[in-house]
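A single protein chain has been omitted from the complex, and every remaining protein chain is retained in its original position.
Moving on, here comes subunit A:
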């Protein structure tokens, strides 16, 4: 089984600061990290190969040369090898151009070793679109399965996979063919503390770096800024919510206060 996990380097939005005057990220305040959902995708790949007792995990990323850091981080979690596509031609890509470039890199990877499964995070915490994973699946003509919370069974001989995915009012259990592409939620697993041999391997690891010339049959008009129809109209920091009332006291007291408040505002429930 050959699993490819697509990973992205993102600014750590937990501690990020926005410059209120220019509405841009204060880069000094935001260290670059492996997108947390992608980390869970790598961890899931490790889990799957461990269950099967064999398999190869490759990670693929697109970004500037310093994005090597997220590939090394993936090796720490347990990936076997990594590929980075890095070229000025890719710069400024939106989700459409990104999924095109990544699908080209995936074609290149599968030429040497056919890919059985592609894993992605649900979305990146900087853009929150969740479009790149399905975009890749569409281009490679394989089924996308989003919001995966459990990989219940992988049957290599039958080429099937059983997946639990989150839906609005619960979950659904589905079977898909292999190869397919999954995008995973955080609750799919918990990230394990990486063993020391992985840390040493990662410190030493140098991923394969491909430029656009290393990919085959690439339509350059579909890459980077040129291949990106998305236009950012405006960026702003959402204003802090004002007003409201903060309930104090212990849980019981707070519930009591909340019930009273709701009782006073029966008009809110008039329709029911």
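We adopt the following convention: contacts are C-beta pairs under 8 Å (C-beta built on N, C-alpha and C of every residue); 3 or more make two chains touch, one makes a residue touch a chain; residues count from 1.
Following the convention adopted for this analysis, contacts and distances are computed from a predicted model.
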item: Name under which UniProt lists the unshown chain, selected from "Geranylgeranyl reductase", "(2Fe-2S)-binding protein", "ABC transporter permease subunit" or "Methylamine dehydrogenase (amicyanin)"; value: "Geranylgeranyl reductase"
item: Contacting the left-out chain in the complete assembly, out of A:54, A:204 or A:265; value: A:204
item: Options A:167, A:196 or A:232, residue touching the unrepresented chain; value: A:196
item: Touch residues of subunit A, complete complex, unshown partner; value: 193-197, 199-200, 203-204
